[in-house]
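What follows is a short report on a single structure.
All protein chains of the complex are present and in place, except for one that has been dropped.
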């Protein structure tokens, strides 16, 4: 079962702190602050959104940083996913 | 008796938790959180909405996820329906 | 005495619960929730509204569902009418 | 002494409840609710307003219904007038 | 020392109640409500404002009515002036 | 060390009350209200700002009046400067 996001939306999944530390990222792991690095699981088609052309700039597998509190959380097949607009993605982590 | 939504609106009906679990989706079934998967019952014609061309991307029968709290609830023939704008639909579930 | 709505406005009148039940619609008839089905009494000419072309999609006699709390109530010849923008009409009931 | 409204503004004067009753309109005459039928005293030239072409659709002498609380009250020569934008006029009463 | 307003701004000075009464205007002279008739002292050049062409419609010497609370008060050479956008001017008094 | 403002921004410095009095301006010198006359120290290049062409209309050395509370204060080389958008400048004082 998969999610196919509409328009400029992107499905992401927060990356666990352990994994990201392995990659060299040091995350503030306090319970109050949620991790900010996520992996892209699905990407919408882009196109005309609110009357403006949007070209998708992220792809499945990208590690990204998003604005905190952006997006809508959804649980699919036991996984906690987040659906965000591409505009809520700040940067790709390489 | 049916609803014919105007412009970019879509009539949806929340899918019961039992049914979705059968499909493999695990929903947070607490009373506080309403299920997020819905079935599309009717789709507006799209066209010029707020001066911008909107092409409808969902069709009757699609299972979709919407922003929580979006849309207007209405009871027709004993069914609880919700009328949302297509822009409130985050993703199609396949 | 009649109302001629300007631009994209529509004059509607809530349909009584009895009448709608006869048509098969079950309305939540609690005193707290106002009925949501209304009949269209007059339709504005549309045209350029806020710099955007609006084509009227409802006609006199249509039964429609509107967003709750939308529009302005007015009493004309003893009737409680509501003037809404067409954009506040969610769907036509057939 | 007269008011010449700018752009899409219209000068109106609330019609007294007695007069409107004579015309067959029944107004909710409670002290809490102000009458909603007004007569148009002056009409601005329209033209480009906020970058959008506005064509004036009301004329001096029209009886109109406006959104409550819209406009700015002003007292000229002892008369209580209201200056509204044409967009705050809902309908013409005939 | 003079003020040269930028873009669509207009420098006005509230007209004293005595003077306006002489002209036949009856102002609500309570201490709570400030007089609404002002004289235009300087007019900006108009032009492109927020990406939209604005043509100035008032001229120095005009008596105007503005939205209450609009504009910025400034004291120049002992005079209390107000700088408003032309869009805050409702009407010219003649 | 100098500031080069981006796009439609302007760097200004409030003019001391003594100096302005010498020029004939009477400022409300209470501690609660900050002086409103400022000198322009640097001007951005203008150009496309938020998708709209902005032509800069002030130049270095201009004395200007700005909206109170607009802009961002910054301390450079011991001087208290303010960075405002040109749109926050109401008028040039001559």
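First chain written, first letter: the chains are A, B, C, D, E and F, and each begins at residue 1.
What we mean here is this: a contact is a pair of C-beta atoms (placed from the backbone, for glycine too) under 8 Å apart; a residue touches a chain by one contact, two chains touch by 3 or more.
Since the structure is predicted, the reported quantities are computational estimates derived from the model, not experimental observations.
One chain of the complex is left out; on chain F, the residues touching it are 1-7, 9, 11, 42, 44, 48, 50-51, 72, 74-78, 83. One chain of the complex is left out; on chain A, the residues touching it are 23-28, 36, 50-53, 55, 57-58, 65, 67-68, 86-87, 89-94.
Quick note on the criterion: only the chains that are shown with their structure count from here on.
Listed for chain B are residues 50-51, each touching two or more other chains.
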